[in-house]
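Yeah, one chain of the complex is gone here, protein chain that is, but the others are all in their spots.
Should a chain be cited, it is by its letter among A, B and C, assigned in written order, with residues numbered from 1 in that chain.
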Amino acid sequence: MLNFVFVLIFLALILSGFRFFKGPSSSDRVVALDTLTTIISVLLVTSSLFFDNYILLDISFVFAALSFTSVIVISRYLEGGNS
Amino acid sequence: MRFRDYLSLFLVIILGFIIFQAFDGTIDNGLNIKQFGEVNLSERTSIHYINKDVNNESTQIIYNESKNPESGSANYVTSIIANYRALDTLGEITVLFIAAAGLAFVLGDHNKNNAFASDASFIVKIGVKILFPLLFLLGIYIIIHGHLTPGGGFQGGAVIATAILLKFLAYKDYKLNHTGLTILESFAGISFLIIGLIGLYTDGSFLTNFLANGTIGTLFSAGVIPIIYILIGIKVGAELSGIISNLINA
Amino acid sequence: MILLTTLGYIMIILGSLFLLLGALGIVRMPDLYNRIQAGTKATTLGALSSIIGVGLVNPNWFFKTLIIAIFIVLTNPIGSHSIARSSYKSGLKPELQSEIDEYKPENIQDERSDLR
Partner (left out) sequence: MMILSYLLILLMIIGALAAVLFENLLNSIISLGLISLIAAALMFILKAPDVAMTEAIIGAGLTTSIFIFTLIKINRGDSQ
């Protein structure tokens, strides 16, 4: 059952990776990075179900909580107006 | 790309192929790394570390039942970092302290403005206002549960520093109190040394585990390891926050 | 119990299907703002559904997965809003010109960012 989920996640990783390396502007790459982060955090949660280990959920905690920091930093830089 | 770049890429590929061959399972040279799913953990680290034993006196360890194993933390990485190799950890923290001090010496002028000229938008400000206490709590959780779950002092300190970084990104007038940071950092470092000296006084060697180990897997277990991890968390959080503050206010 | 497990697996598969659709939207949409739409809304829904599904399959984990879902709900919209605003300000124009552009400087009535 979980193998089907991994196939879907595999396809999603390929598609968003394609946009990451193609994307015409930097903002496109940032959007692709954000999507990749969400997909990978889902991958971590489902694979901790696959490994059947409660402890491994802590890492997806950190992923879900902190991965938007880089997005905000890059968008503050793109916004311009740096003193 | 020039010819030199192609040549270096070619050399890297050849080197990777040689390394892959050396660690492949086909040649039996004692260095074999197994494939992803087939790894037994006891072949990955030294078996004596996992069984909490370096004196060859190991007994079966049962989670939540066994009392007073050698270094009673449930997460064996923690046993290695904060017990068997605690002196190493002290050195690492000193390295981080020297890096932060050098950065403060070069860039540390607290009267300068933020690198970003304006505040972030309304949504980011409110989001950071909601998220900041949650992230701080997450960092404290990771520090306190360092001997039970993955994570520990360094990771939790980095989470706290990231929360402070978000404050800096949202509000342009946010300033840290550097005197307080210095006091926290010095307190944590001196307490670490004092714990080591108490171990030297009671058991005869530096940084010995001089408290009772307790039942493995409970929150109050593993003797002196949680205290050391809390101190490491305070120190790393203060140092990384100081580094971020020095970099962004310049 | 068997019902809960089945429901959980259905939610996991639906969620990963939404993840795939979001990634497809990132590739196929014409310009940046549509890509943000696809890449954030669909993947947030997919991630939420999958993570709650894992909590339903294994009911002992439900509380922790709920907290992960709350963190995703809190953080993902902030990131997408921030990218959209910054790329508008850095001069990327939408490809399909729409009638309404509320973010033009002359259309902003009150400066919202002064609210604390």
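The definition used in the following text is that a contact is a pair of C-beta atoms (placed from the backbone, for glycine too) under 8 Å apart; a residue touches a chain by one contact, two chains touch by 3 or more.
Quick caveat: nothing in here was measured; it's all calculated off a predicted structure.
Chemist: In the intact complex, which of the depicted chains does the undisplayed chain touch?
Modeler: Displayed chains contacted by the hidden chain, ordered by label: A, B.
Chemist: Among B:A120, B:I143, B:A158 or B:L207, exactly one should touch the missing chain; which is it?
Modeler: Answer from the full complex: B:A158 touches the omitted chain.
Chemist: Against the chain that's been left off, what residues of chain B make contact? List them.
Modeler: Residue positions of chain B that touch the missing chain: 35-37, 39, 41, 75, 77, 115, 142, 150-152, 154-155, 158-159, 161-162, 165, 169, 240, 244, 247-248, 250.
Chemist: Using the document's contact rule, name the residues of chain A that touch the chain not shown here.
Modeler: Against the left-out chain, chain A lists 6, 9-10, 13-14, 17, 20-21, 26, 29-30, 33, 36-37, 40, 43-44, 47, 50-51, 55-56, 58-59, 62-63, 66-67, 69-70, 73-74, 76-78, 82.
Throughout what follows, only the chains that are shown with their structure count from here on.
Chemist: If you average the Cα atoms of chain A and of chain B to get two centres, how far apart are those centres in Å?
Modeler: Spacing between the chain centres: roughly 23 Å.
Chemist: Please report how many Å separate the Cα centroid of chain A from that of chain C, as a whole number.
Modeler: Computed from C-alpha means, the inter-chain centre distance equals 12 Å.
Chemist: I'd like to verify one number: the distance from the centre of chain B to the centre of chain C, where each centre is the average of its C-alpha atoms, in whole angstrom.
Modeler: About 31 Å, centre to centre.
Chemist: Counting only residues that touch at least two other chains, what does the list for chain C look like?
Modeler: If we look for residues of chain C contacting two or more partner chains, we find 71, 75, 78, 82, 85.
Chemist: Enumerate the residues of chain B that touch no fewer than two other chains.
Modeler: If we look for residues of chain B contacting two or more partner chains, we find 120, 124, 131, 134.
Chemist: Mind pulling up the chain B residues that touch chain C in the complex?
Modeler: Per the touch definition, chain B meets chain C at residues 119-125, 127-128, 130-131, 134.
Chemist: Would you tell me which residues of chain C are touching chain A in their complex?
Modeler: 9, 12-13, 15-17, 19-20, 22-24, 26-27, 32, 35-36, 39-40, 43-44, 46-47, 50-51, 54, 57-58, 60-61, 64-65, 67-68, 71-72, 75-76, 78-80, 82-83, 85-87, 89-90, 92
Chemist: Can you list the residues on chain A that touch chain B in the complex?
Modeler: The touching residues are 55-56, 58-59, 61-62, 65-66, 69, 72-73, 76, 81-83.
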